[in-house]
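The complex appears here without one of its protein chains, the remainder shown in place.
Order as written gives the chain letters A and B; numbering starts at 1 within each chain.
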Amino acid sequence: MTRQFLRHGWTAGLLAILALLFVFTKIIQPDFGTSGLDSLSRAMLPFAFATAAMAVVVIAGGIDLSVASMMAVAGVTAAVLMDGAGDGMTAVAVVIVLLVGLTMGAINGALIVITRVPDIVVTLAMLYVWEGVALLILNGPGGSATPWLRELIVGPFIVPWLPRSLVFLAVCLVAVWVPLKRSKLGLSIYAIGSNDLAAYRSGVSVGRTRIAAYAVCGLFAAIGGLTLTMSTGNGEPIPGPYLMASVAAVVLGGVVLGGGKGALLGPIIAVIILRLVRMDLTLLSVDPNVTTIVEGTIMVVVVMFGGVLAYRGRHK
Amino acid sequence: MTDQQAQTPLLDAKGVSKRFGAVVALEDASLTISAGQIVALMGANGAGKSTFVKILTGALKPDTGHVRIRGTERRVGSPAEARRSGLVPVYQEPSLIPDLSIADNLRLGDTPVADFQHWVHELGIDGLHLDDMISALPLATLRILDLARALAVKPDVLLLDEMTAALPTDLVEKVLDTVRKQADAGQSVIYISHRFSEIAEICDRATVLRDGATVGDLPITPGVEEKVVELMLGAVLDKDPTRTSTAAHRPEGMPRVTVRNLAAGTKLQDVSLDLYRGEVLGVVALEGQGQDQLFDVLAGMDSPTAGTIALDGKTVSFNHPADAIAAGLSFVPGDRADGLLMERSVHENIALPQLARFAKWGAIGMKKEAATVKKAIDRLQIDTRAQGEVQRLSGGNQQKVTIGRWIAAGVDTLLLFDPTRGIDVRTKRQIYLLVRELAEQGAAVLYYTSELAEVPAACDRAMVIFNGKVVDVIEAADADEQTLMRAAYGLTASAAVSA
Partner (left out) sequence: MTSETTMFKSVGRFIGNNPLVPLLILLLVLVGVLEFMRPGIVNERWIGNTIKFAIPLAMLAACQTLTMLTGGIDLSAAVAATISAFVMATQVPIVGVPLAICIGLIPAIMIGMVNGFGVAVCRVHPLIMTLGTGLIATGCLQVYQRFVIASGSVIPDGLAWLGTGRTWGLPNALILFVPIAILIIWAQRRTGFGRLLYALGSNETASRISGVRSWQVFLALYMLSGLIAGVTGLLYVGLIKAPSLSLVNPLLLPSVAAAVIGGTSIFGGRGGYSGTILGALILTVLGTLLTLLQMPEGLRRILFGLIILTVTTTYIRLTEQSR
């Protein structure tokens, strides 16, 4: 009961912070409006998908250090396939990229299950592997993105204040997450994260579920990589700073490391908060390096506070 | 039971063997069970019982031998497959997912909800919602839910592993009733327990394992206990070690530990006791009457909400177990997994308390340490063949290690929380003898046990806690099971006596 409240309380608290931040933004920058929202939302996309990817495996009791590298692979694959391709080919390219993502994730998961090496170690090794694959596909920034695809995340959607990129994010997440969470696979993902022995004894195929969770992670990472290519217009083989940021957002979003708890909404709100803080600091013309310090401090203070709360809860 | 039924066994395991590296866990284990039978699977710790269970339920594959279900050989590869073939286990650790609701747990295992609810009701648990999170429920309830979930899929063979271990006595009765009815309806049960009384009450036969092999299969008749113990131990033991010291022996002077009106958590309401040097004070209580909190507070694991603790007359308060240890209180937890460094050696486990203090962070005197550790190992007769990693030891030997570290550190006051739970008869007897010996050498021992029959053997007197309060103090001479049981249920005339 209290647990239930705590979990929803956490998300509610995040929403409150987000609202306060928007008010604050409006105060320091009175012309903050549709275009500001649009660029914020677009800049957030790769972070949001990286976070979603990380959240799924963390709920399943794992972690994936190769998220950013997988995004790079997906990004360059998309850029190479779309280079000079027609509109029809672009759709095929998108499907291929998503399949590549699923495959990469499934390979990560399968290696963890088959080798029985701890997930941190396997995905650390795979971080190098996917980085290498991205470099083999494209040795430097290159390729291009089909214009109609790029426009998918530019400008407003129906009403002027609703950025298309935000709708894109919502559609992608809902399309994958809602059916997943309702399915038995989704339950199994929570189950193996919560207690894998109990899950095994309840008849859950732990190995297969773990592979599936990593495959979903790869899928989200691929969409994230795709949005990178969509927003920059070319493919970049060197992974961006998405690993640390995604772990931060997942923790801030109330997904407990160790698994079994949390959902996608909290982490996504956390991503928006972190991006908004960065934007506000830029608006206040704070040194971007100080911004990094502030971001890091927020993350550390939040996890320390959360840690103390969790510890007290356990010892009451 | 007719002969015909006996000829077509539901489950038939023959010649099962399993090795882990150099260790032979099972040599030649067999078990046959026909429809409508309840068979007790018995064996001392290290006899291979848990390996055998894992093989029967598909968690492990046997090296040799076969497991036949209804006469056809079944290579069971996972618990899910075992379930499909009609064999459903209920483990000591409830296999429910803590972070999911009851309903989600049922969905996960494809359990029919209506049947589940029927069995929950039958087993005497009310007031549950299907939306309740598993992590918010007490252990006893979880075990019942686990059992109800198993019963709901109508298993041919139900395997119960120490089903009654964490249950209060009223639930134990319900469980035994239900199990018996299950058998009367033609389904079979494999019943694993250390409690003879329960086995005598409901089982038809007992299959006994020793050193990885089935050494006997006996019908349950009055007085079969001695025979089973004999088979489990492999040699005739002398009779129960009834104590040599007289019960009239009552220590005098300043009590070592004085507790007054202690309260903690939600369970421990108001407990007072005096524990003297040279005595073993038993604590008897049904599950969840506040005894856990009493021990946690005395061990410095938890802080009291009210009341005082005094040692040798001086009031103390502990912020950390280290404070309690410094004051001479040593705690042996009920769960061995809480007490041991499983992947470290016997040596390191025993030496641990002596290195804990900041002042001991420097160089270790290896020779002195080795001598201390050896003394503890010798005194407790710990089997050190697998001493490289404690997790390779049998349960009984593991328990000896948790006690041994305090023997090595020098015992002053020992807090033992159910030290004989789930361990074999031989080790149990060794522990009684050790506890008596320590007391005779001047130690004060507080001894909680979930097995009432232990009280006269190990304790000088027993304090009964009911509903978080002391309801009776009984001298060992009078502490037969009926008396203790009545007191534990709060049925005594002389309520609320201070110990």
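What we mean here is this: a contact is a pair of C-beta atoms (placed from the backbone, for glycine too) under 8 Å apart; a residue touches a chain by one contact, two chains touch by 3 or more.
Note that the structure is predicted; figures quoted are calculated from it, not measured.
J.: From the list B:Val113, B:Ala136, B:Ala306 or B:Ile364, pick the residue that touches the absent chain.
T.: The missing chain is touched by B:Ile364.
J.: Using the definition of touch stated at the top, determine which of A:Leu14, A:Leu37 or A:Leu111 touches the missing chain.
T.: Final answer for the missing-chain contact: A:Leu111.
J.: For the chain left off this view, which of A:Val67, A:Val80, A:Ala93 or A:Val129 is in contact with it?
T.: The missing chain is touched by A:Val129.
J.: Touching the hidden chain in the complete assembly: which of A:Asp196, A:Glu236, A:Asp280 or A:Glu295 does that?
T.: In the complete complex, the chain left out is touched by residue A:Glu295.
J.: For chain B, enumerate the residues touching the unshown chain of the complex.
T.: 20-22, 299, 301, 320-322, 325-326, 331, 333, 337-344, 348, 351-353, 355-358, 360-364, 366, 392, 405
J.: Take the complete complex as the reference. Which residues in chain A touch the chain that isn't displayed?
T.: Residues 63, 111, 115-118, 120-122, 124-129, 131-137, 139, 237, 244, 247-248, 251, 257-258, 287, 289-297, 299-300, 303-308, 310-311 of chain A touch the chain that is not shown.
The rule we apply is simple: only the chains that are shown with their structure count from here on.
J.: Go ahead and note the Å separation of the Cα centroids belonging to chain A and chain B.
T.: 45
J.: Which chain B residues qualify as touching chain A in the complex?
T.: 59, 78-80, 83, 89, 91, 93-100, 104-105, 107-110, 133, 135-136, 302
J.: Residues of chain A touching chain B in their complex?
T.: So the residues of chain A touching chain B come out as 1, 3-4, 184, 187-188, 190-191, 193-195, 197-205, 260-261, 315.
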